[in-house]
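Worksheet for the structure shown next.
Missing here is one protein chain; the remaining ones are kept as they sit in the complex.
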Amino acid sequence: MTSLVVNAPFVAVAALACVGLYIMVTQRDLIKIVMGVTILESAVNLFLVSLGYRNEGAAPGFTHASGTHMVLPVPQALTLTSIVIGVATTALMLTLVILIYRHTGETDAEKSRRVKG
Amino acid sequence: MDALTTHAPILAIAVPLAAAFLTPLVGRLGAKVRNVFVVAILLFVEFLVFTVVRQVLTAGIQVYTLGATAAGLAIPESHIVPVRIILEVDGLGAFLGIIAATVALSGAVYSLSAMRGESGQDRFYTLLLLLTASMLGIQYTGDLFNLFVFLEILSISGAALAAFRTRFVDAVEGGFKYVIVSTVSALLVLLSIGIFYGQYNLLNIAAVSDAMRYTLLDKIALALLIGALLTKSGAVPSHWWVPDTYTPAPAGTSPIIYASSLTCLGAALRIVFSLYGVKMTVSAVGWLVIVAGLLSMFIGVTMALRQTDIKRLMTYHVISQEGYMLLGFGVGLAVLGDPQAVAAYGREAIAGGLFHVLNNAFFKGLLLLTGEALFFALGTRDLDRMGGMGRTMKWTCAFFIIGALAISGIPPMNGFASKLMIYETSYQLNPMLAIVALIVSIMTLASFTKVFQAAFTGPGLPEYRDVKPVPLSMKVGMGVLAAGTLFFSLFPQLVLDTIVYPATDALLNQTMYIGVIMGGS
Partner (left out) sequence: MMSVIVRTIARLATPPILVFGLYVIMHGHVTVGGGFQGGAVFASATALVLVAFGSERVRRYITVSGLTLVSCAGAVLFALLGFGGMCKTFFYNFLVGSPLFGHIPEYGPAHEDIWTGGVIAPMNIGVALNVIASLSAIMLTMAVVSRKTGDGE
C-alpha cells in the first residue's frame, strides 16, 4: 500500500505523458497540438520535482523546521528553469499559430499546409 | 594574456550572450554602429575559439569551474564529487567550436547586405548572436543540465530565425514545425537527465560516467537521448522538418542553423562516447546509428532528385550528407569494445566522420549561401525559371562550382578525402555499406549537375537582363567559407593531424575525460 502512495507521482507522470503524446499525435487543430506539448512539459516537470522527495523531509527554506532532514533543493531549481523555458517556447509556438492563421485563415493542421514534397 | 587563455572558454560563451542583449541598445545609435558591433563581437569570438584550440592542443583538456576561487577547482576540498557548473573543453569541443565561430562570422557578414531593407534587424542580430552563444555552450560544457539549457536556447533562436520573414507562409510553417520538434526532443533530453539525477544524484557528465552502472533505467535514458539528439540533427526517420525549416531561413542564417544541427550531432557523440563509452552494448547502438546513416543517405539523395526549388534540393542533400557522418560514427561505435578493430579501422572511421562534419559545415554552408544569393538576385528559387546566370554572377558561379565539386566527392576536393576515409573503413566492417555510400555519391553528383545546368549555364533569359552581381559583403561571406573549403582540400593531412585526430582521440579516451575532473582537481 505504501509503495502505491510513494509511487503515485510517477504514475501521474506516466499518465500525463501519455495524454500529452496522444493529443499531439491525434489532434488536428494547431492550438490543441500546442496544448499537448504543454501537457508533456508538465509531465516532465512533475517528474523532476518528485525525484527530490526524501521521507519526512522539510522544505529547504523553512526556518522553524522540526528536524534537519530536508528534501533535495536541486530538482526544484531544475524544474523552475524548465518552467521558464516552457513559457518561452509556448509563447513562440502561439505566436507562430497566430501568424499561420493570419496567412491561411485556418487553424487546422491539414488545411493550413502550404508546403508539400 | 594568461588570464585570457584561462578564461577563454567561458568568455567565448558569455561574450556573445551579453552582446545579444546589448544589440537592441546599440541599435538605437544607428544601423551602421550595430553592424560594426556585431561583426566585432563575432571576430572576438573567433579569436577566443582559436585561443581555446591552441590551449587544448598544447596543454590537454581545459577545465573551467564557474564560481569557484580558481578555474581548475572542480572538486573543492572536503568534497568527493564535483560541484558547480564545469566547462570541460577537450579535442571534440575545440574542433566543433571552430565550425560554430567561423560559420557564424561568415553568415553575419553575408547578412549585412542581404538583410538590407528588412525591418526588425536588431532582433535578427540578437537571435544570430544567441544562436552562436548556444552552439558554443553545447560544445564546451561538461554538465548535463547546462547542455539542456543551451539546447533549448538553440531551438528557440533557430526557430525564430527560420520564421523571421513572416510575410512568407512557408517560413512560418517551417518555424512552427521546428519549434514543436525541438521542444519535444528537449523534453526527452530533460527526462533522461532526470533519470540520471534520480539514480546517481549527479549532473556532471564525467561524474555520471564514473558512477554509471548501466541499469535498465540507463538503457531507457540512452534510447531517449539518442532518439532526441538524432532528431535534432536531422537523421532519418525524423528528417521531415529539415527541408521546411532550412528553405525559408533568411539571408546568411541557413549555414548557422546547419551548424546548430551539427552541434546537436556533436552532443550525441559526447553522450554516446564520453558518458556511456564501453559500458553499453556498443554493437547494438553502433548498428542502429549505421542503419540510420544508410537510410538518411539514400532517402536524402532520392528525394533531392525530384526537387525544383534550389534551396529545398540543397536541404535534402543536408540529410544525405548527415548520413555519411552517421555511417562513419556508427562504424567506429560498433567496434568500440574491440581494441584491435579500433586501431585498425575504428579510429579512422570516427576521424572520417568528424572530417566530414568539418567539410560539410564549410561546403554545404557555401552552397546554401549561393542558393540564397540566387534568390536575392532573381527573386525566385524555382530552377525551372532560372537560366544563364553564369555570365552575370561570376563569383556566385565560381563558389557554386567549388561547393558542388566538394559535395560530390570529386578529387582533389575535401569531400573526396573525408568520403574516402568513410568508404575504406565501412568496407572493412561490411562491404555493402561502402557500396551504398558510393551509389549515393554518384546520385549526388547527378543532382548537382542538374542544378548547375539549370541555374548557371544556357542562354541568358530576357526577364533577368537587369540582374546585377551580389553585393560585396555577400561575396565576402561566401568567400570565407570557400577559402576554408579550398584550404581543407589542399592540405587535408595537415588538418587531420592538427584538429581531427585529437578530436577523435578525445572521443575514444573516456578515461581521461573522467580522470581530469574526478581524479584530482
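The first chain written gets the first letter, and so on, giving A and B; residue counts start at 1 in each chain.
We adopt the following convention: contacts are C-beta pairs under 8 Å (C-beta built on N, C-alpha and C of every residue); 3 or more make two chains touch, one makes a residue touch a chain.
Computed from a prediction, not measured in an experiment: that's the story for all the values here.
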Which residue among B:Ile10, B:Met393, B:Ile407 or B:Met443 touches the omitted chain?
B:Ile10
Out of B:Thr51, B:Thr65, B:Ser111 or B:Asn359, only one touches the absent chain, namely B:Thr65
For the chain that's not shown, point to the residue among B:Ala18, B:Ala284, B:Ile442 or B:Leu472 touching it.
B:Ala18
Using the document's contact rule, name the residues of chain A that touch the chain not shown here.
59, 61-65, 80, 83-84, 87, 91, 94-95, 98, 101-102
Sites on chain B contacted by the missing partner chain, in the whole complex
7, 10-11, 14, 17-18, 21-22, 24-25, 64-71
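Criterion: only the chains that are shown with their structure count from here on.
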How many Å are there between the centre of chain A and the centre of chain B, using C-alpha atoms for each centre?
29
Of all residues in chain B, those that touch chain A in their complex
145, 149, 152, 155-156, 159-160, 163, 166, 169-170, 172-176, 179-180, 183-184, 186-187, 190-191, 193-194, 197-198, 201, 203, 244, 306-307
Would you pull the chain A residues touching chain B in the complex into a rising list?
24, 30, 33, 37, 40-41, 44, 47-48, 51, 72, 74-75, 78, 81-82, 85, 88-89, 92-93, 96-97, 99-100, 103-104, 112-115, 117
